[in-house]
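Okay, structure first, notes after.
For this depiction, one protein chain was excluded, whereas all remaining protein chains were kept in their positions.
The letters A, B and C name the chains in turn, as written, and every chain counts its residues from 1.
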């Protein structure tokens, strides 16, 4: 058999060996010593690391898939304390050789060039990345690595020293889950039950109450899309739910009602994005949302030429929290006015919104304050509200506020039941985005700007 | 629309912006200055780079796919000298900020830790990698990047200073084309003509003489497998051709004869791998061969339980070259004997093999020398022969030499028509591979070892 | 454009025209007159028939699909009395021309030959069949025709004069749904929700209590298969549910328990067919069951070589009914013994089975009588029990009776909770079937034969 295409070039043959640098023996001693603290669980964690070592060695080159599978099974079988031990040890394992790094750093400093720089970059790459790359060869490897990162992320707050592991995984995932490899698939009632069941499990914005509820959300006046990666054909990465409507939705109830009548989609003029859900906790920090929205808008435009407006119906999660902070923040006249106002609102037992009988002036002021909040409140330079940050960064426009839009307990608690519409206007997306990205400017409709100016917090209320 | 899953975390929102560092203005000046040398072509190259800049900027985040497509089209339209200019400029563009690197390097040296190390690694990562990642979002992006690297590789010998670009692309490709993402597909006469046509184009070991020849190679006593990447469903990355036979093949002719009778595959006891072809020049250095052979062996074992031996019929590309070098190398007695022998062989007008009438002692000595060559000749520590290097590194065993096995002009020129069989014995693969990887030991059959000992070059010919 | 392949032969060109004989004008008069009785609804029924006329005319040849779709829509929109009128008229429409039949019949009688016979057969074919064939060209035509026959069947008891319409539809369906065109598909949790929902709807033997119940029935220790026709890819025609078990199931409860533990299918030695459901009422009389069982057994044998026994767990629907008939039938000594026995059983308030506390002798005698019933009771020459008829005709063996096997209200009512296992032994199927088909012999196990001999109804109880 001839191996065509430079079979014998170092690239093809020698490369794996080079990458397969065995960990120094001191590592094994380190593992064993460190693990004694934990006895059995620690011992099992060390076994996992030994398999990692094997995977990076010569043996791994021939039997990579098998060794990788063994490692992943061993990892899965670790107890909770075993995983702690494993992450503790992994944080300091398969890291670059300090001597090599030192040499490469000096060489670069002596003579900075693309060559010395490239060598420095290579010298600082953790062998852990290669370990993860080889684990991916095992059957189910990609899924297992995502699950491993999920486990890791849950411990990261208490163990910031493990962030190196996370960086390595995130680096690989950004590469592997590059948007160019994602597949947009429409989800409907024809879709496999395996996938549909995932939607029920994952959807946390507006929980799906079983199969009948799901079915309604997949009727002909709805659209649901998800991104998939070819290696995980049954695992949606992110999905979005869209309602085709005759009017810009101002309240979420009809969209969630399993008995709502089905609209003839030919009559639709609006597409309302009412929920978007990241499914994979282990892929945190790998952004899919913007790309998904863009591709979905394009697909909808092709399918429904008469739909002209693409908008969200979004919660305003931190409005009340921010208002309370503002009231407590200072001693200025504005702050005390807010404080008084909040007291007034709360005297209504907190159920301002649902009754609909709240005095008009309370309602009006709440909406004005909300407009002010969305356009002016900041965390650093960015908008205070996380949902606003997301859509504005995508180039959407803050378009309208809706009173009594989400009267669920959570809706009231977070934003007095107010929701807002962000509009995705394709002609403006790019400009809005640049405006936002450069100057953190919030693009809002005139109405909202006016409301904000009229609020009690405005510099000079109109 | 709520963005569930930490929508507002820095990871999701801020990350792109951070990565979107605009190139310093000096870069634009540098491009323009550099390009003036080349006038028009240079100007066009600079335009491509400007698009790259846009792709990495805020604008790119919203309109990434479109800007990327523009860039790839502009690149494709570059003249040959335009591409030269483009690569020249790219080699020094989108590289890390030297100041940041300096700071990170010092921080690490002052206090080496996983944190300072991670920062140093991040600081040394070329922005070029992010550029390529974003290009991948464009339709046909993956293919275009592979083509770009192919263009680049062809210039690398004369322009070693461009190797940084190559490293970046190779780094990405190793990640993207991770074996865990590859799909093994059987190729047969049911396969799409688009793919079959590629086989005809790419196969260079034993050229396919049109559709009838191809069809014979896909009959029921043959198997053909290829690796595909999900993003390139019509582009085989590597493919292998296998013949199911009753006996270990000793000559390549019957395998290539379009009129050869078709064997009932139930009678087969041997699977002969007679050709393996890397299809994508732009993926050089990304190894698929070993993984392909392993998966193919497994699939064949399942399909044909009676096939017990998996072997290649391989050329020995550098045997004559090495023999000539040896003859010219020294003045020792062995060398002069080889020199005399070569003269004798050549006096037979070079066509030793094809006639079959070569004197038995010439034939015998050639085979002995070939055995010696395959088991003892080295380049550094590795076997001299590139094909031997590949299969031995996979853990195969050098099993048999075949006289008059490839009497094509190339076969005679390269190895006097001798070919060899490497056997893939699953029980021994791992051990053989380790043996080879640690001590560069060539695992060969007793017959071949005996022949080598009897050759005129052996220390003490038996 | 050349039309190759005898484009101009009468077969290709003239045939449709010949078949497109327009109904005699008298037919139109007949329709109108008949329909006046019904006013509006009748008028609409006549419109449907006019469309049928158009479909069979020249116009139908060019615009067949469209006219057919119009007809089907018009039919669907008929009120219930409109459909009655439609069927009434259709029963006497598009029937053969009496004169032609007369001529052909005489010609045959004068000179019987294959030619005159063929002409007679052709002359007697109702044009209605051609009408249905053309309706099948409309989008959704096949489904609509099945639905039409379902409507028809529900009226057939009261309107035996419509049986000609039924014969025509059944004739076509037998041809169209020929087993050679059916596709066996495995149904599991990966299947489309559209199809899964159908299972929930159709399963009437052991009702599926929603999606969780369904999911349990599709776990790894279960198999579910259905036949589909390519024209109805989302409509199962018939499906079967199988449980893989370690032992021959003697009671149905564990098979239906949604919380039952999942068995590792590698441990299975038995495949229990516990439910088979015909889905399409409109395909009554088109048999799929035997073919399905045969193909399923073959697929299971390939997938689970260790499963050696393929058996049903079947109800005995008419046992109590037959026992009561027997008791009431005569005045012989046997009959009166049965009558006394039944009284005794019923004095236990009918709940003999569920308590499990029934006196042993009652239980024993019930089982013996059941054995006698299954092996000796007849309707004409065939077994009295419909389920027995089905499995015995397939060549299965009546293997075992199970006390307390189905303690549901229906199970007690129909057979005192007794169920039985029919075993499909591939080596004996053909012989058993022939035995049954020729002599109506019930193939039963020795145990069952012994029980039957011991029953109070046996000629000479043992």
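Miscellaneous remarks
The rule we apply is simple: a residue touches a chain if its C-beta (ideal position, glycine included) is under 8 Å from a C-beta of that chain, and two chains touch if they have at least 3 such contacts.
Remember, it's a predicted structure, so these values are computed and weren't measured experimentally.
When the full complex is examined, the chain removed from view is found to touch B, C. When the whole complex is considered, the residue among C:131, C:169, C:256 or C:276 that touches the unshown chain is C:276.
Touch with the chain omitted from the figure is made, among B:69, B:196 or B:437, by B:196.
Of the listed positions C:329, C:343 or C:437, the one in contact with the omitted chain in the full complex is C:437.
Listed here are the subunit B residues that touch the chain not shown: 189-194, 196-197, 210-211, 215, 234. Residue-level contact of subunit C with the missing chain is found at 1-9, 11-17, 20, 58-59, 61-65, 91-92, 95-96, 98, 101-102, 105, 108-109, 112, 114-115, 117-118, 120-122, 124-126, 133, 136-138, 141-142, 161, 163-164, 167, 172, 174-176, 178-181, 183, 203-206, 230-231, 238, 240, 273-279, 281, 284-285, 287, 289-291, 294, 312-315, 317, 382, 385-387, 389-391, 393-395, 422, 429-430, 433-434, 437-438.
Here is the rule we use: only the chains that are shown with their structure count from here on.
Interchain contacts link the chains end to end along an open line, per the touch definition above. Nearest to the global CA centroid, when each chain is reduced to the mean of its CA atoms, is chain A.
The mean-CA centres of subunit A and subunit C are about 53 angstrom from one another, to the nearest whole unit.
If you average the Cα atoms of subunit B and of subunit C, the two centres end up 60 Å apart.
Those residues of subunit B in touch with two or more other chains do not exist in this structure.
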